[in-house]
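Complex shown without one protein chain; remaining protein chains in place.
Let's look at chain A:
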Amino acid sequence: MLPDVRVQAARPGRFAVGSRLTTIDSVALSQYRTGTLTDVLAARTPLYIKNYGPGQLSSITIRGTSARHTAVLWNGFNINLPSLGEADFALLPAGANTRIDVQHGPAGATYGTGAVGGTVLLSSPIRWGMGAQASAQLDAGQYGLGAGSLEGRFSNEKVAVRTAASYREARNDFPYTSPEITGLVRRRQLNAAIRQWSLSQDATLRLGERGELTAAVWLTDADRQLQPAIGAGNNHARERDQSRRLLAGYRHVLSARHESAVRVAWFEDVINYQNDNLTSNSRVRTTQVQAEHTFSFNSKASLRLGGEAQHFAAEVDGYGRKVSENRFSGFGLLRYDPMPRLQLTANLRQAFITGQRPPLAPTVGAEWQFWQTPAQQVSLKVSASRSYRAPTLNERFWRTGDPNLRPENGIGYEAGLRHQFTKNAPWNLQTELTAYHQLVDDWVQWLPNTQGAYTPRNLRQVRARGLEASSQLNGHWGAYSLAARAAYGFTQSEKVKGRAEDPDPAGRQLPYVPLHSFAFTTDHSWHKWQLTTGLTFTGYRYTDASAVDFLPSYTLLNASLGRTLALTPTWALMVLAQGFNLTNRNYQVYAYRAMPPRNAALSLRLTWR
């Protein structure tokens, strides 16, 4: 028996009571180990990932906001590019981490800047005492797809290490049809090849009974040609994206009531762009530290107090000079469970940025299991939160930027019901329905000023509201097991107020926010067979602010079928055939960017232990 103090570090979700969480665990992630987060989230959730082509720039939209309004956290640190204030999900290989949590909705107090539409949390939770495991995978597919991954893990009760490496390249010279004067002309995509790799290394060491030392490294590197639009000229654009992320942390359990943690991290993000006419290079280094102390008053209440400091040093061509910025924030997170069936949280964060002060951001949430029978439980969830987004380095320091830009801020509310059905039978069903409403003020837009130069301004108020419904079934029947999940999103997002100089009309659905989206995934396994299907529907999306032009809705079907061959008791080989866009749908995610037709890939995975 381990001493009681050896508790797992509380997940940040502990203080996010009342909000909606979508979790993609290691089992689901393992099917995408040579893919990227774009592939995972686009295939398994109704979230819209605006994608300029396979492997190209992919930006997320959660709850009707833009990519800048989604905070992406890796082991608690925000990894959005400080210059752009958003993450390119095509640069984040899926195999680098073992768990993805998507928290929907605003959570400024819990996750800081950018957690307006939602937060994506990447982590690799430790499982102690698992021994050694290793796997290697090779993929080959159409249009020059070649990929490989290696993963090795070891853990006993004192030490846990994990190494994951992946490589992916694709020519992406897939055919598409281009309407021309002679009719539909079949062309091959040009200038869309990609090559990328990732290496991540996590290590955790228990120091005695009370201490835990963690170190993590994540390196990503992508060299991409940038896919031109159908009917546009090819200016041979390409981009090199490199990120180096180092992290170290120490957690100390002083007693059953007190626990402290401190973490430091250093990131370097490089974006080098070039085309026939210009080159634009950028390098931002971020040094940051987080410290927190958690008081557990009793089994019902705990309080976490902490702070964060960040220093950004940017060498970006567009700024014309070296730029640095400091940001600080302090937070308090309170969790109180007055009754076993009632959980409450109240969180608060105040950020400080050189020269400006974002609003005080509180969050309150409650979850109440108000009805239950032996087989069924129904809970009510409510939460209200203020969110904020500090201006990005580009918005403040670009030659035409505005150092005095105000932070955006939002107020959001949501309420939901969760139903859980757990029959004695070997299956359970979880259903959740959420309604939300959020107003984001001082929304930033780049517009030409009187001299014609594009400059960012706090121009408008945007209202996003909608419904999210999901249902998940898990079951085992003898050798057969099934996990099926259906999720639907209704998202209405529009500008409601704007300053006079803002030309975009009010009252129209924002571009690239589908009103309806739906995802249905199934994962089956039977003896040595496994089958996965993913069906997604994406409703029409307007492509301009006047809501005139739109991209038609589309339904995509992907599936994979695998068979495990046990070679020895410790070695196993799995053959996996994957099919994408099985109905051969001609669709576009971003206007005029061609997407591949039906295509296939074959994977071989060797696992040990």
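In this section, contacts are C-beta pairs under 8 Å (C-beta built on N, C-alpha and C of every residue); 3 or more make two chains touch, one makes a residue touch a chain; residues count from 1.
Everything that follows uses one rule, which is that contacts and distances are computed from a predicted model.
Enquirer: Please identify the absent chain by the protein name in its UniProt record; candidates are "ABC transporter permease", "NADH-quinone oxidoreductase", "Multiple sugar transport system substrate-binding protein" or "40-residue YVTN family beta-propeller repeat protein".
Expert: For the chain not displayed, UniProt's protein name is "40-residue YVTN family beta-propeller repeat protein".
Enquirer: Touch as defined at the start, partner being the missing chain; which of A:Asn156, A:Ser324, A:Gln376 or A:Ser546 qualifies?
Expert: A:Ser546
Enquirer: Of the residues A:Ala134, A:Ala229 or A:Leu360, which one touches the chain left out of the display?
Expert: Result: among the candidates, A:Ala229 touches the missing chain.
Enquirer: Who touches the missing chain here, A:Val364, A:Leu447 or A:Leu604?
Expert: In the complete complex, the chain left out is touched by residue A:Leu447.
Enquirer: Given that one chain is not shown, which residue among A:Gly129, A:Pro338 or A:Pro505 touches it?
Expert: Hidden-chain contact among the options goes to A:Pro505.
Enquirer: So one chain is hidden, and I want to know which residue out of A:Gly318, A:Gly332, A:Pro362 or A:Gly579 touches that hidden chain in the complete assembly.
Expert: Touches the omitted chain: A:Gly318.
Enquirer: Identify the residues of chain A touching the omitted chain, counting contacts across the whole complex.
Expert: Touching the missing chain: residues 179-181, 228-233, 276-281, 316-320, 398-399, 445, 447-448, 450, 477, 480, 503-505, 516, 518, 520, 522, 526, 533, 535, 537, 539-540, 543-546, 548-550, 552-553, 555, 557, 583, 591-592.
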